[in-house]
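My structure is below; once you've seen it, I'll send some questions.
Note that this complex is displayed minus one protein chain, with the remaining chains in position.
Going in written order, the chains are labelled A and B, and every chain counts its residues from 1.
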Amino acid sequence: MISRGFRRKRSDAGGSTPVPPGQYVTDDFPVLSAGPTPRTETAAWSFALEDLEGNEFFHCSWRELLALPPAEITVDIHCVTKWSKLGTRWKGVSFDALLAAAGRPAPGPYVMAYCDGGYTTNLAVADLEGGQGMIATEYDGKPLAPEHGGPARLLVPHLYFWKSAKWVRGLRFMAADAPGFWEGLGYHRRGDPWKEQRYDGD
Amino acid sequence: MTIDGDLRVDGNAAAGFLDQLFSFEITAAVVTCDGCAHEAPIGALLVYDLAMGAVFRCPDCDHLMISATRLRGVWRLDLRGVRQLRLGPGPDVDAARL
Partner (left out) sequence: MTAIEAAVLATLRPTVTTPPRLAWREAEILDVVDETPTARSLVLAVADWPGHLPGQHVDVRLTAEDGYQAQRSYSIASPPERRELTLTIERIDDGEVSPYLAGEARRGDRFELRGPIGGYFTWTVEAGGPLQLIAGGSGLVPLMAMLRHRALAGRQVAARALVSSRSADAILYRAELDALATGDTRLSIVQTLTREAPPNWSGERRRIDAGMLRAHTFPPAERPRIFVCGPTPFVEAVASALVGLGHAPDRVWTERFGPTGRTP
């Protein structure tokens, strides 16, 4: 049944920029989270890389993270709930720089990201390396706010944004892919918006 | 939408989402938290992220009690954070008009 006179709220942006199938452009930056916002002080913050046995092979404090070579990108981001936001600016440390700082190659082909608050998501190393993934500490030129995942979040913008895990504290490498939080509830294991991989089986 | 904690709603907001799944008034059902044993009706649980699914947390200890999605008509419920779900007599919405 059509409701006379109703139309979707239009955003002015994105008239000519292509977005993945099924997405619409927004100027907002919706905040979605599966729990209360964690508030970790940078003084207490740390980040770790774990091998297949769960042993840490890399650990850094906030200050040590900021001393690693920075990366800045401007990208479009796409949420599985259908909004896309164009031209978002981020600064952080790339996955490649973390591995270089760790002094060893990836121990396995997959990772599970672990976050304050308990959220997890899985990723292929192939989707993180080569500049595709970073630990982001700044958004739009300012320190990342807690509501948006600060102090640091994972940023993997070529995949649906639920993979860009907020409040990330570590990556555990895995020999085989395994579902994280939303993946275990029916969302796609990989989540490529250009292939519209929203749900399991897509 | 940047005020911490403001984003949460409660089980009332998830009532429509769950109502199609259960044949009883789900928000009046009482659940026991597996983390702290607190009992609360589902309507009183703290609910997060109604966009990707629904995450229900204990109002006392924030323990994740229920996570649920409904994707392409398929519901998936993870109830591991619920120790017990108790149903009792409740309001009958099919009662004759007052």
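Couple of notes before you dig in:
What we mean here is this: a contact is a pair of C-beta atoms (placed from the backbone, for glycine too) under 8 Å apart; a residue touches a chain by one contact, two chains touch by 3 or more.
Everything quoted here is computed from the prediction, not taken from an experiment.
Checked against the hidden chain, the listed residues B:Leu7, B:Cys33, B:Ala54 or B:Leu71 yield one contact partner: B:Leu7. In the full complex, chain B makes contact with the omitted chain through residues 1, 3, 5-13, 15-16, 19-28, 41-44, 77, 79-80, 82-85, 87, 90-91, 93-98. Residues of chain A that touch the chain left out of the display are 1-9.
FYI, only the chains that are shown with their structure count from here on.
If you check the complex, the residues on chain B that touch chain A are 1-2, 4-5, 7-8, 48-49, 51-53, 55, 57, 62, 64, 67-69, 71-72, 74, 76, 78. Looking at the complex, you find that chain A touches chain B at residues 30-37, 39, 79-81, 118, 145-147, 162, 181-182, 184-187, 198-200.
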